[in-house]
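Apart from one protein chain that is not included, each protein chain of the complex appears where it belongs.
In order of appearance the chains are A and B, and numbering begins at 1 in each one.
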Amino acid sequence: MREILRMNNVSVHFPVKGGLPFLKRGVIQAVSDVSLTIAHGETYGIVGESGCGKTTLANAMIGMVKPTSGEVLFAGKDLLRLPKEEFKKARQKMQMIFQDPFSSLNPRFNVYQIVSEPMFIRGEDDQEAMIARVVELLELVGLSSEDLYRYPSDFSGGQRQRLGIARAISLNPSFLVCDEPVSALDVSIHAQILNLLVMIQEQMKLTYVFISHNLADVKNICDRMAVMYLGKVMESGSSDRIFKRPLHPYTQALLAAVLDTTFDEKREQIILQGDIPSPIDPPLGCRFWQRCPQAMEGCKTIPPEHLEVEDDHVVACHLVHGFPAVELPDGYDRPVESLKK
Amino acid sequence: MKRIKGMSLFVGRLWSHKQGKIGLIMVSVLILVAVFAPFIAPFNPYDVSERTTKGLAPSAKHWLGTTINTGQDIFSMLVYGTRVSLVVGVTSGVCIAIVGSILGVMAGYIGGFVDTLLMRIVDIMLVIPTLPLVIVLTNVLGRDFWIIILIFVALGWTGLARTIRSLVLVLKNSNYVKAAELAGASRWHIMIRHILPGTSHLVIMSTALSSAGIMVAEAGLSFLGLGDPTAISWGKMLADAQSGGALLFGAWWWILAPGLGIFLAVFSFMRLGIVMEEMANPRMKQTSGVYKLFRSLDSSYVEDVLNSMDDYQQIGVGRPLEKGGATHGTNLEA
Partner (left out) sequence: MEPILKLRNLKVVFPTNFGLIRAVESVDLDIGDRECVALVGESGCGKSVTSQSVMRLIESPPAVTRVDAIEFAGRDIKDYGPKQMQEIRGKEMSMIFQDAMTSLNPVMTVGNQIDEMYRRHQGDSKKAARQKTVRALELIGLPEPTARANSFPHELSGGMRQRVLLAMAFACMPKLIIADEPTTALDVTIQAQVLKTLRGMQRGCGTSLLLVTHDLSVVASIADTVYVMYSGKIVEKAPVKDLFTAPQHPYTVGLMAAVPRLTDEKRKFTQIPGAVPHPARKPSGCYFHPRCDYATAECKKEMPPLVKSGADREVRCFHPLTAGGRQ
């Protein structure tokens, strides 16, 4: 495995100001203590619900957000310690596709201006070469040269997303972050964009980070993945193994919550209780214990460790590993009563 | 080249709007009058030596009569007054647009300390009562024409700066700016290519609206005797009319003329501003021209469309195919 990106114990915290000057300032722990490696040419999925920090994590990968602690190594180089010019150069290899195809294109630019902008920024000035390149890109993503001077408002959501993809690959990047690229699109367009992404990946040998809340998408497109909850990775590793044998109760619940169109009246659903807690004051122990159907007293205070259960399958859960044998509080393995309603 | 094309496109859009057309025509007439004032005015408005023509009623020679105390030709004064109103209004409007947008973009784009400082200044400026401050300032700094413009600009940039700042904050966080940053764009590139063009409609609109506002304010100042004493402005004409006893002698034309001038100038600039605002923000439009267009269309067209939706086979009424195909393909533009 040739790695392209490695994150070592990355945390991203945002300060929040209290409404009044004397109120305590809180800290949003958007991402805390995440380590992962992404190999060349693979698709790495990040799954989780809103507020779990998946977008912040992706932003930290491409250097749009500065980690509070930890380091991000891209192709072996620590991005944030690079001098400014080299940082910019390294980052041109990393691009992003956004969720909302409407706000990601400047409404005042025409297609040519949108797609050629990265090249323009890089300092290209041969107009004809740029037009040729833009047309080539447009054809690659399924648009045509006739669209060159049209404006984003003339396009449908799916076509705009294609434009966003053309712009992202215009600089021949090696690393592409897809932030929920299809969740704003219609179901029938969904598959078109995913197929396009797969085709481009094969053609350009790209590495994808695929952020999604849709487990079915992730299963079908990703080689490896991480399940996040409240800023922490719950389970990570090979997606085949995780889907075959989900070990973390949260992953199990997410999988069960995927409503399927295969019509089966008797399918059992694990419905999680309660809401996603605020990331301002996350629980001390396991971040998931408040909603976990199998939580034990010890989960409240002892954070679980990330341990490998099989090759390329890491889980952070006391249920799987048992509690560490140090200073355990009394009755640590009793189920949490309040949740057993 | 591109800029010129954009500009003519913009004027074209204004022109195609009925209200915008009215505004454009009126503003152009005002500008022409101001520029060619010496050719239009039949008399020298500054001439106070014509003792024999004091207090004349409107006639073929003096279209709007003459002043009671000095015998100046009111029509000529009205024509020359356009110059002061327009120059003060438009110059201040443009300066406000420049200062306000520079400071607004700075506050929004640089953020941090600059933002806090500028916004605190705006907050303070907003609570200062304007009129007393203007009176004090004109007394201290003098009543020169340029000083008055300076005062208007100094007091007028705050509102625009604040709106521009919030717009810049929105634009700055948009995904297309993020994409440009990812491609390695400098802050300068983002500012010039994405942020400034995004605020342009707001700046142009505010120029028109603040020009109108300042014309009123200038007239008010002159009326209070705080304007440039040597210049002829509509506000000063009003003040002269009042002190000269226009009401007493029933010389209504003396009051009406400058009043009408102020009204028309402000009205035309307001029109332009409001139309531009509507163009920038289509949601402001109420029942739009579209609806009128729709009403004016032969209502049988709509009936045809509605009828074409029926499942004719179900109802058992046959329908010729050619007609069916035609109704399905048509739209309003056809």
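Descriptive notes on the structure:
Rule of thumb we're sticking to: a contact is a pair of C-beta atoms (placed from the backbone, for glycine too) under 8 Å apart; a residue touches a chain by one contact, two chains touch by 3 or more.
Because the structure is predicted, anything quoted here is derived from the model rather than measured.
Only one of A:L36, A:L215, A:M228 or A:M296 touches the absent chain when the whole complex is considered: A:L215. Note that of A:A30, A:L194 or A:C286, the residue touching the chain absent from this view is A:L194. The omitted chain makes contact with subunit B at the following residues, 287, 290-291, 293-294, 302, 305-306, 309-314, 321, 324-325, 328-329, 331-334. Listed for subunit A, the residues touching the missing chain in the whole complex are 49-50, 156, 158-159, 186-192, 194-195, 198, 213-217, 219-221, 243, 253-263, 269, 271-276, 291.
Heads up, the rule we're going with is that only the chains that are shown with their structure count from here on.
If each chain is reduced to the centroid of its CA atoms, subunit A and subunit B end up 48 Å from each other.
Across the interface of their complex, subunit A is touched by residues 174-176, 178-185, 189, 193-194, 197-198 of subunit B. Interface residues of subunit A facing subunit B in the complex, by the touch rule stated above, are 62, 64, 88-89, 91-92, 94-96, 98, 100, 103-106, 108-109, 114, 117-118, 121-122, 164, 167-168, 171.
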